[in-house]
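One protein chain omitted, others in place.
And then chain A:
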């Protein structure tokens, strides 16, 4: 903490103007800016609201310093959760100081500088330890019936001897001897040998994952071939397995020149190899940047927007990931054939494809807790490089890529198609997204289980899952009903292009600060809650009635929940504010679903005064503005 303090060049600047550009806010608030060791804090001067905005340093992704104007020096903060804040300093010196401070503060170079390790609220050993045992992966394997007479735990990787990016405990086919496992590991990139990701009890088929084989153009490895045989044998009666290489075939072929590559069907008997064509992390990084630009377009025409969407390629990539999951799920559930999934290192595309497949195959992963288990298994334990991909520390920008973002988006796209199938809502996905980037909790730190162990994370930080679980009422989908047919069994999504939409909730924060539109979900949550309460009351009353026979009961009607905004929880669009802080926190106002656009509409943006004289320019002025004083009525300016 103290280490970070020394980077603060100026702790407080007064009369700063703040505009949250991403929220569609149009007028800037005047207030005081504070720099703490962990947050940039802005407190509005307005004595009535004194609204506070907290931005965690590690959420700042980059800064821009546009040229100074007569009104002051601007500084733009872009956050990893896609919010954009614009600050305007009266003095250039302050702007430079804040910029310099934040440049360092937002780029921690050591884990110890991260929020979750530098800040330890009410350190309570028991509570902390308990937080880490909230998700129990072993219990989940037991839930799927593993170990059994087909799949067993292997000790091969204890102390991370064979593969330092894999977890210590893994399941492999029973017939795979330790020698086969170790031999196979030697023939796989970074030792990531085939291991069990998901076992489907109904068909006994399994989803396994690994990295690419070190085959080059003709290399082979007997143990690895035996390993794949063992995977097939672990599915009784099965005659082959699918090997799904999630890369585009060209990429896989190019890898052969570097001594890597893919399985040859000539060398491995009984495999069917296919390529899915998910692009690599670099393509994805630039594609996401493009879709963010689309989200930021000020007043685009429908044409601009759809062109932008198309040329970003983003939805195409999302579809590729979902298609991979759908293929695997179909193979496992419909054909009863096991699938071995890999890409290059087997920690990005492989994690995506396996976790999408699991979510399609097993309704448990569509519950709040199940989803946590899934991320913990396919991402955290299997060594997805969280710290590199989400730039937790100052490092190689080429390592950064929105891999988990894409998985979350696949789940969101599915939830749009099957609105009753998921126990959680969009807010939950956005919250997970934000925690992945924020490092407020230790869960997503480091790149592998080994790194986390070496860091002694469990002794120094908290797990995020109990925190999210405690907020589950806010994250619940009122339409979810476990007994509905839509919620059960295997999901079979349509992956026609028209099923994919831009995920507005993540890429555009427009709707969050403008008074939210009426939300049926919030309404239904209130309805459901009240129905339950009343049912309970009724039961109580009936019990009382039974006790006091003969006594007439007066029914009191409970105030209807309809439209009561007070029931709606405050939503934060960023990571949670620190727990020690009292008073108003968070940058969003309580969602008031009753508020309509009318109240907040800007007071008549001036109409072109001479429409009559200059027809076309008058027309242009009016038509470029999409009417109704919407988010695009006028460029917000800090004046």
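Note that in this section a contact is a pair of C-beta atoms (placed from the backbone, for glycine too) under 8 Å apart; a residue touches a chain by one contact, two chains touch by 3 or more; residues count from 1.
In the analysis below, contacts and distances are computed from a predicted model.
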item	value
Options "Myotubularin phosphatase domain-containing protein", "Presenilin", "Checkpoint protein HUS1" or "AP-2 complex subunit alpha": UniProt name of the undisplayed chain	"Myotubularin phosphatase domain-containing protein"
Residue of A:147, A:219, A:248 or A:419 in touch with the missing chain, whole complex considered	A:419
On chain A, residues whose C-beta touches the chain left out of the figure	295, 299-307, 309-310, 313, 315-316, 319, 417-420, 478-479, 481, 484, 486, 494-502, 504, 508, 510, 517-520, 523-524, 527-528, 530-531, 534-535, 538, 555, 557-558, 560, 562-563, 596-599, 601, 604, 607, 611-612, 615-616, 618-619, 622-623, 625-632
